[in-house]
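Here the complex is missing one protein chain, while the rest keep their positions.
Here is chain A:
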Amino acid sequence: MKRLRNFAQALAATCLALSVAPAFADKANDTLKVAFTGEINNVDSYFNTTRGGVVLQRAIWDGLVHRDTATGEYVGNLATSWEWIDDTTLEFKLREGVVFHDGSPFTADDVVGTVEFIANPDSGVVTQRFVSWLAGAEKIDDLTVRLNLAEVFPSALEYLSGPISIYPSDYYAEVGPDGMGLKPIGTGPYRVESVKPGESYLLKKNEDYFDGPKGSPDIGTIDIRTIPDVNTQIAELFTGNINVAWRLPSDLAQKLDGTPGVMVTSASSIRVGFLMMDSAGRTGDTPLTDVRVRQAINHAINRQEMVDSLLKGGSKVVNTPCFPEQFGCVQEYVEYQYDPEKAKALLAEAGYDDGLSIEIYAFSNQDYVEAVAGYLSQVGITLDIKMLKFPAVLDKMMNDAAPMVFMSSGSWSLNDVSAIISEFFKHGAVDFARDDEILEWLDVADTAVDPEVRKEYYGKAIMKITEQAYWAPMFSYNTFYAFTDDVDYTPTNDEILHFVNMKWK
């Protein structure tokens, strides 16, 4: 009996301890806990390929320029003004009095150091497209710097406001990308307290943050943890162990909506999903070289139904090989309405009235791919689905072994179609169309200084891509966020969590 009583006491004590022990994420201790699904390969943003890394980049560092997500206008960030000296030279006046997290002042030397490093192909910046347009930089005086472009590059400001952030040059030269990844130092609204690679990232408010266009940070501590399983994230959200979960599957988000204490919001994103088809016949003899087959595929998929039932939220059907609000994504195209009968007729005309079978490769969004397969089976096209890891799919694409691929592109959050159309239609390894005319137009559009000329030539390319049905553009994505209801934040359409704009209610 005594033993039983002891046990009961111990149990009660444990329950009591459990009920008060965990440090819940909340307003009281000014700590916002955030869950990331994937690991970040390197916090150094030039060696990162993950979405989580982009979020950290925007919190830790600043670029010379900032794009207002609401108006789309470029404003000075680390720079206060700029001027095109000629087509390939851009001069910046830098902001005075900015200091890095380690206390060292920000000067023109840091800009020169960073640009010289990233512009050098030997540095091995992972996404060369971000930096290959830069040739170098020169210091005019402590607060004036000139960027030299390797080519005429009209979207320079867009790239400077996005992936290109300025590092403290002496520190970077000393520690290199690995050191920077473990102990990052920047000028941004949050400084890094600790990095446990693949596990957790602790950020503290930068009390000395300058009064810039990003706004000033409000929440004191941001505690980011990697939680790969989305169900675990939700459970943590329920128990108050995290405040923010993002990029949630739409079904889960919908179920979560209405749960007391949890707030679900969504923001449409620049990411566009599409089917790539081997129209150039790179994989050998494939029915996809016939334009009628490609058009039939475009007609056979009920994209509206997919948007309504699978993607939900702010997703939209997209008819162009780019996000409609991107610069240069001219909305003049050949539209393919959902019309299975027409699809069947086109297939019959092409000589495939007995049906045909095509291999499709994909690395994510298995449900979308299966839904597409379901629609295509209605018109007699059997899709042989191959779900592989991303590197394996890329390998198939580059080695001419993938007749059809389901792919999505977020244009690296860049608001310019050069980040998607020029990526996929300039005869690179992932160009399935290999259309010489389109290549010519894109060359003009990518390097023209006059925005109207750019639009005209991108427009030509878009018209031909849709007319020839090189792709089946599908829909724009949508990012679902779940917050505990004490967090005040409005998500933006760039698929980035901006900690600097988050507040407690």
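We take it that a contact is a pair of C-beta atoms (placed from the backbone, for glycine too) under 8 Å apart; a residue touches a chain by one contact, two chains touch by 3 or more; residues count from 1.
Definition applied: contacts and distances are computed from a predicted model.
Of "PmbA protein", "Aminomethyltransferase", "ABC transporter permease" or "Cytochrome c-type biogenesis protein CcmE", only "ABC transporter permease" is the UniProt protein name of the chain excluded from the display.
Annotation: of A:Ala373, A:Leu439 or A:Val453, A:Ala373 touches the absent chain (contact as defined above). Only one of A:Leu310, A:Ala348, A:Val430 or A:Val444 touches the absent chain when the whole complex is considered: A:Leu310. Screening A:Ala28, A:Ile85 or A:Ala392 for touch with the missing chain picks out A:Ala392. Within the whole complex, the absent chain has one touching residue among A:Asp251, A:Glu325 or A:Glu437, and that is A:Asp251. Residues 230-231, 234-235, 249, 251-252, 255, 302, 305-306, 308-310, 366-367, 369-371, 373-374, 377, 384-389, 392 of chain A touch the missing chain (whole complex, contact as defined above).
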